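See structure below.
Here the complex is missing a single protein chain, while all its other protein chains stay put.
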Amino acid sequence: MTISLTPETQHSVSLQPQGWLRYLSFSTDHKVIGLQYLICGFIFYLIGGALAGAIRTELLTPISDFLPRETYNEVLTLHGTVMIFLWIVPVVNGGFGNYLIPFYVGARDMAFPRLNAVAFWLIPPAGLLLISSYFIASAAQSGWTAYPPLSITTPATGQIIWILSVLLLGGSSIFGGINFIATILKLRRPGLKLMQLPMYCWAMLGTSILVVLSTPVLAGTLVLLSFDIIAHTGFFNPSLGGNAVVYQHLFWFYSHPAVYIMVLPAFGLVSEILPVHSRKPLFGYTTMVYSIMGIVVLGLIVWAHHMFTSGTPPWMRLFFTIATSFIAVPTGIKFFNWLATMWGGRIALNTAMLFSCGFIVNFVFGGITGVALAQVPFDIHVHDTYFVVGHFHYIVYGGTVFVIFASIYHWYPKVTGRLLNEPLGKLHFLLTFIGFNLCFAPQHWLGLNGMPRRVAEYDPQFTLVNQLSSLGALLMALSTLPFLVNVVISAFRGELAGDNPWRALTPEWLTSSPPPVENWKGEAPLVHEPYGYGMQPEELALAGATGSELWRLGDPDRRP
Amino acid sequence: MTTLTSSSTSVSEQQHEAHADHRMFGLATFLVADGMTFAGFFAAYLTFRAVNPLPSGSSYELELVLPTINTLLLLVSSFTFHRAGSALKRDNRPLARRWLLVTAALGFAFLAGQMVEYFSLPFGLTDNLFASTFYAITGFHGLHVTLGGLMILIVWWQCRSGGRVSSQNLFPLEAAELYWHFVDGIWVVLYGILYLL
Partner (left out) sequence: MRIPAAILTLITGMVLVLAGLWVGQNVNVLPVDASANAPVYDELFKVLFSIGTILFVGIVGLIAYSLVRFRRRPGDQSDGEAIEGNLPLEILWTAIPAVVVLFVGIYSYDIYDRMGGMAPLNDHSMHGMAHEERTWAGISPVSLDEESGITPLSVDVTAMQFAFIFHYPNAEITSGELHVPAGQPIALRMQANDVIHAFWVPQFRLKQDVIPGQPTLLSFTATRPGRYPIVCAELCGPYHGGMRSTVIVDEPETFQAWVNQNSPIASANNVTPVQS
């Protein structure tokens, strides 16, 4: 009592802005931070998308005409860096992680709220720094991979700013990862077992382990690279006796796990969305958990598949081929589990579900091209071509970005208490899905037939296909419009959702929407079965009409 | 939202943060991350050694005496830090402070030794690949020692009677101690790889 009356506390309270201004403050509320990540990330998505627009405009014609050649390289470097480090990674980790994880573990906040705020507030300055480098000097020109010796010989200012900003973002990511690990392992509500956590917790645990183990290596590497640029040491500079391939090893030791840092949380989010809208339990919870951990372990030992043409020794190529291919096994388990979750359900064909299914389709495509790329002889032909560009956009966009959209449609009512407009949502999905496939599917053909990546000019025989691809990009850009309109209008006019519009069972829905400051008015609910949907077969009167004979094999003893 | 609820937020946050277990856990996780930075450096160094020959005419010779003394200094300092910790647990603050000072002194002696070594070595930062790697790794480690030394001094100050750190609030001391052991451990590996190998 006395505490809240002391002038100091009153002072600190009045310093914390209320209302929307909270979102511009150093708030330590995990829900505020989560939304800060989301909105900040989305702004950078628009910037990254505009840069992609510049790329696709340049590539409308086979000659370099729209942008100067240096600028093209700056644009593609910024595009890759912004999309990865300022959009995908912060949003699927920081954004949804901060919003959801405390709910899922039954906590009122993250383990280290202040560290959490620090982690977020590293991002906007880092992003601004990165973008501003384009205006103050010239931005980095060596791609998001920044391979030396190119990165040592291109204009130094831009490259150094790029390094600084990536270091800040890496720091943010590490702080976030530590926080997630501590929250998931240490802040669980008493009585809640690890194997009862919603799947997204497991995904974030795996992701955070990868973040903590691999991001520091990138940081160290970039520090060495900056020495090469500023102090003229020769770590990675062959003309000074250094070794450029060592940089590649170190870089990919981070950046391969980084691709799972971008996709594991998305896997987790889909695992939350699918059961709710299919009205069935998540299929194969235990194998899901093991496959996440399997991906984490395998993810750490496959990095050199990005270096099959870098003159690595044959045994190394062989090892990395096999290890990489095997990632298809745990990933496949997850996909089949999702399909089984949907099978025999009562599937609501709403936007969240459509984007989730779009994700499965796109990701399987990207995953299959990934397994092809993992085969050394195959990769030797298509490495550094548009085939690879196609592969990873199918995964990062068709996979993760689709999941981000699905999640926004799914959790918007949680955050605002209002539903998003469904017809607009479906329009958004349709435009995105068509535009996306039109943009990136033809790129596989381009790569196979001889178009390298990172070029501003190309063989005229590829003009038509490139124009198709650019048309797809235009559709994707247009698809953003209905989405933005929807999100803004629905915040004020949207249909009231009630606390739990989806009749979901995960803990975040067992409180009001939007949730109160400390998540629950009373004690946090203890949710032993976050996926306890579905009727027992006996209750199911029309079992024969809906369930399929195939699934009848499941033995009922496995049910808890 | 009322003022009351938000003030209760900050109170419960403090409760969260006051939970020493989680902070130690967080620190340990951070040290794993930090360790990975070193692991990256070591891996780079080992690969350089395996693949890149020393350019003809350049020298990369390390003296062993000083670094060995330095290693001993750090090892002893880990022990003295431990003594400080147990003294504090027994509520003997003056003794704890004395041990802390000894530890800090050992740390700074190490840094001084490192400086002497830097100035006596026949090669500079940009002379060759191994020289650069040597300075980068030992420098990065030295940075850690400096930070640790400063942390020890801060804890030393907080241990004064009436200070924040006591047997009731061991966290700052324990955190600094864990960090210090970590830095020592890294040095031992570093010594093995850079000097002995």
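So that you can tell them apart, the chains are marked A and B in the order they are listed, and the count of residues begins at 1 in each.
Definition applied: contacts are C-beta pairs under 8 Å (C-beta built on N, C-alpha and C of every residue); 3 or more make two chains touch, one makes a residue touch a chain.
What you are looking at is a predicted structure, and each value in this text was computed from that prediction instead of being measured.
Of the chains on view, those touched by the hidden chain across the whole complex are A. Here one chain is not drawn; of A:157, A:310, A:480 or A:500, the residue touching it is A:310. Only one of A:231, A:297 or A:380 touches the chain withheld from this view, namely A:380.
In the full complex, chain A makes contact with the omitted chain through residues 64, 68-70, 72-73, 141-143, 147, 149-150, 153-154, 238-239, 242-245, 278-287, 309-314, 317-318, 321-322, 325-326, 328-329, 332-333, 335-337, 339-340, 342-349, 357, 360-361, 364-365, 368-369, 371-372, 375-378, 380-381, 383-385, 444-445, 448-450, 452-459, 503, 531-537, 540, 543, 546-551, 553-555, 558-560.
Criterion: only the chains that are shown with their structure count from here on.
Averaging C-alpha coordinates per chain places the centre of chain A 34 Å away from that of chain B. Touching chain B in their complex are the following residues of chain A: 3-4, 9-10, 12-13, 16, 18, 28-29, 108-109, 111-115, 174, 177-179, 181-182, 185-187, 212-217, 219-221, 223-224, 227, 231-235, 240-243, 246, 249-250, 253, 516-518.
The residues of chain B lying in touch with chain A in their complex are 1, 3-13, 16-17, 21-23, 25-26, 29-30, 32-41, 43-44, 47-48, 51-52, 55, 125-126, 128-129, 132-133, 136, 140.
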